[in-house]
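Missing here: one protein chain of the complex. Every other protein chain is in place.
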Amino acid sequence: MKEIKVGIVGLGRLGSVHAQNLAFKIPGCKLVAACSLEQKELDWAKDYLKVEYTTTDYKKMVDEADIEAVVIVSSSPEHCWMIEYALDAGKHVFTDKPLGCSLEECKRAEAAVERHPDKIFFLGFMRRYDPSYADAKAQINAGRIGKPYLVKATGLDPEALVESCIKFSKTSGGIFIDAASHDIDLMRWFLGGEVTEVYAAGTNFKHPEFAENGDTETGMAMLKFDNGTVAFLHVGRTAPHGYHTETEIVGTEAHIRVAGVPWKDRVMVYDQYGARQEIVENFPQRFAEAYLLEMVDFIDCIQKDRKPELTVYDGTKATLVTYAITDSFHSGKPVQVQY
Amino acid sequence: MKEIKVGIVGLGRLGSVHAQNLAFKIPGCKLVAACSLEQKELDWAKDYLKVEYTTTDYKKMVDEADIEAVVIVSSSPEHCWMIEYALDAGKHVFTDKPLGCSLEECKRAEAAVERHPDKIFFLGFMRRYDPSYADAKAQINAGRIGKPYLVKATGLDPEALVESCIKFSKTSGGIFIDAASHDIDLMRWFLGGEVTEVYAAGTNFKHPEFAENGDTETGMAMLKFDNGTVAFLHVGRTAPHGYHTETEIVGTEAHIRVAGVPWKDRVMVYDQYGARQEIVENFPQRFAEAYLLEMVDFIDCIQKDRKPELTVYDGTKATLVTYAITDSFHSGKPVQVQY
Amino acid sequence: MKEIKVGIVGLGRLGSVHAQNLAFKIPGCKLVAACSLEQKELDWAKDYLKVEYTTTDYKKMVDEADIEAVVIVSSSPEHCWMIEYALDAGKHVFTDKPLGCSLEECKRAEAAVERHPDKIFFLGFMRRYDPSYADAKAQINAGRIGKPYLVKATGLDPEALVESCIKFSKTSGGIFIDAASHDIDLMRWFLGGEVTEVYAAGTNFKHPEFAENGDTETGMAMLKFDNGTVAFLHVGRTAPHGYHTETEIVGTEAHIRVAGVPWKDRVMVYDQYGARQEIVENFPQRFAEAYLLEMVDFIDCIQKDRKPELTVYDGTKATLVTYAITDSFHSGKPVQVQY
Partner (left out) sequence: MKEIKVGIVGLGRLGSVHAQNLAFKIPGCKLVAACSLEQKELDWAKDYLKVEYTTTDYKKMVDEADIEAVVIVSSSPEHCWMIEYALDAGKHVFTDKPLGCSLEECKRAEAAVERHPDKIFFLGFMRRYDPSYADAKAQINAGRIGKPYLVKATGLDPEALVESCIKFSKTSGGIFIDAASHDIDLMRWFLGGEVTEVYAAGTNFKHPEFAENGDTETGMAMLKFDNGTVAFLHVGRTAPHGYHTETEIVGTEAHIRVAGVPWKDRVMVYDQYGARQEIVENFPQRFAEAYLLEMVDFIDCIQKDRKPELTVYDGTKATLVTYAITDSFHSGKPVQVQY
């Protein structure tokens, strides 16, 4: 297999995870270029990751660096034009979620992908690569839970990190758009249908700043699907115990619950607080393996000229649903999802 | 303390549980009368429970038997007139849920209770007496979870007993009316608010007979409360693993989950199926202690002339909400709850 | 079934549990007599339990009270002569563990039981009646774990109650004699063999008072059985988290673990300490149901003239093993068990 040369844009919290994976942990690829607006991040890439080419100019990296693939971990509003630019330049593209921040952006990405059917376009809904979610899906595919008809999804950021969430809430588009796209993707994946109508609510009992920013601390929604299935969604940013992502798939022959206790490791402590397990602290810790495995698959897709399971349309659909839920939250009424 | 003499009406599945508790396990009371339409149940009461007075005629029992209290475990449509008759005859009354099958019936019971403020009226939402739910409530009252703002309720009868559910579904009023009142009561109790709007759905992927009977196999709903809190409801009759009643209360400072794994006992088996716990089989097994403790409290209320926490209005409200959910399920639209 | 009239001796911590069960919760019996050295306990029996006959003199109760059965919950050194006296007086006998405090005492009890084959002699190893242990045993009997060949037993009293343990350690005979007989009984029951050799140790790192009293804070032992099976024993009095009784039975086809987490109820709390379950606080809480069920069985044995599974010899054997372990702890060498 030939070695795939990769450039990355974005070296922030998640970007640095991807960059280290690409630099050190994935057979068959080499991280040779990095783009960031922060010079110290570029220095780190040069010194620690041994990246040859660094720049603050994304277009320059795509045009000049000796790369076949681009990994996009920039801020969400930058995703779509960067996808388009890289594909049009003949690069394979991996992009972090969400696909885009509006239907227009998503459509632009879709068109770019359609223009370049020979290029790999890879959407970073990494939860599908988490061994536990993959196990759940494999059992569903093997028929072991019968017909799945209900998903209960919980996605809670930890109270410990709430300050950054509050700051971010001014510009994030709201909790559903910001936090729910992974859950929507899992629901569609597990239930095998498309969302038709959503009904949402939110609460704001701990940090009034969220409401002041036009957002909400916690979001709940019920979703109806075109195949008659249903989902519950509960997203939040103030979990007292840590990072809590939990998903239950209810089927006619079995139920599968992923991470009912989102333990940090295999330790159970028995002390004055009872018998207790500590909780994972944040998403990079919880999904470390998933971030690695999705990137392994991206490189493998390029090497074997194989299309990934996730398509650009999955990105558009998840985005549309999060917008519909946001509308329902604001109006208090059920909202139809328009595709 | 004087011994309270009690008569019971209804000796079916749950009635026989109450009857045995009254006969053998509760200090300060004596079961002296029993009413049932089944002669063999009356024989059992006479022979095994040593009940002195048996009859097939409820009014006769109330009028003639030497009793101070009546325990009503008859079929749901009989509850309200029996409550009224017993109260008007000067008896204390315990009634199983639901209070009534229509707003009219409930109002009739309310009026009877209001006419007899010196009598104990006790509503059998026994889950409040389950040690685990009581523990959850005590922690909430002590402020340990902060402000509770979301309840996720699951109530699933086991697939093993689905045949009787299918039969019953022709006349039960539908799954929400039949199965959800305990959950509604717990939501109101934990969240401290009243339901204002509900939005429901249902699925029917395993036993088409439910849909043929105008009912649904599984019911889901989202509920908004007047204090800004929210609840999810998931009821069903086909849990592959057993009887599954689970409730999570999400608060600003902690979450409490009751029975995430509804184990039968303290046994964990490690074998070819993994590490596994067997599940409780049915509601009498799950709530054996709660049925006993609520009856202990009923007798204690009589002896100490003390009003129970649950009132007749709690019964009316739970009934109204289950009707509203049923309406939403049929119309597909949100429904306001009218009090 | 005729009603069995019962007298009880001992109304302390456990005695009061048995007394209330006999008075209120067991069909087919009536608690009519009570003996205690504490007048206030006798007053309580009279007032609350409605016991007719009370006395501070055990022999008088056996001779004078209108009883068919005696329940012995006195201090351990009193058990054997009380057993003998009651049997010789023609009474059925229930005795709490241990059978006796020496081989001589046990032999005296054995002889009395042998003299009265028509009387029920019932030994209170109540753990056999705990639903979880009974479930484990039923699975073993059904062949579901294959051949059981190893038992790992843990029995820890809570640190919260250590003061009374320290006081008691001067006269209790040591931790193994005091605390291990239930575990020995379970090992024999599950493994189906007799102990041949034991090897013990102890630690004393928290409360030097135990060592000063000639006892030890914590005791460990390994036991070899005549059928080639093995057991580990870990007893202690300083569990930081609560009352911890755990037992694992390892078999060729499955392992069964009872109470790996000795939760108090079905509540899981998610808070700053992680995901946690509170622990049962003491043995009356943990084995409330077992204490009731064994007494139900005692009464049923009398009524049906049926012999219980446990015999007086089970008591002697458990006692002998705890003495052998104590010898090994003191000598540091393996000790053969002499029957």
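The first chain written gets the first letter, and so on, giving A, B and C; residue counts start at 1 in each chain.
Just so we're on the same page, a contact is a pair of C-beta atoms (placed from the backbone, for glycine too) under 8 Å apart; a residue touches a chain by one contact, two chains touch by 3 or more.
None of these values were measured; they are calculated from a predicted model.
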Contact residue for the chain not shown (choose from C:12, C:131, C:192 or C:240): C:240
Residue in contact with the excluded chain [from C:203, C:272 or C:285]: C:203
Touch with the omitted chain, as defined above, among C:77, C:208 or C:228: C:228
Residue among A:18, A:255 or A:317 touching the omitted chain: A:255
Footprint left on subunit B by the chain that the document does not show: 239-242, 244, 261-263, 268-279
Touch residues of subunit C, complete complex, unshown partner: 146-147, 149-150, 152, 199, 201, 203-206, 218, 220-222, 224, 228-230, 232, 234, 238-241, 250, 252-255, 260-261, 333-334
Positions on subunit A where the hidden chain makes contact: 23-27, 131-132, 135-136, 139, 144-145, 253-260, 262-272, 278
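Throughout what follows, only the chains that are shown with their structure count from here on.
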Central chain of the complex, centres being mean CA coordinates: B
Chain at maximum distance from subunit B, centres defined as averaged CA atoms: A
Chain centre separation (subunit B, subunit C; CA means) in Å: 37
CA centroid of subunit A to CA centroid of subunit B, Å: 42
Overlap residues in subunit C, where contacts from two or more other chains coincide: 262-263, 268-272, 278
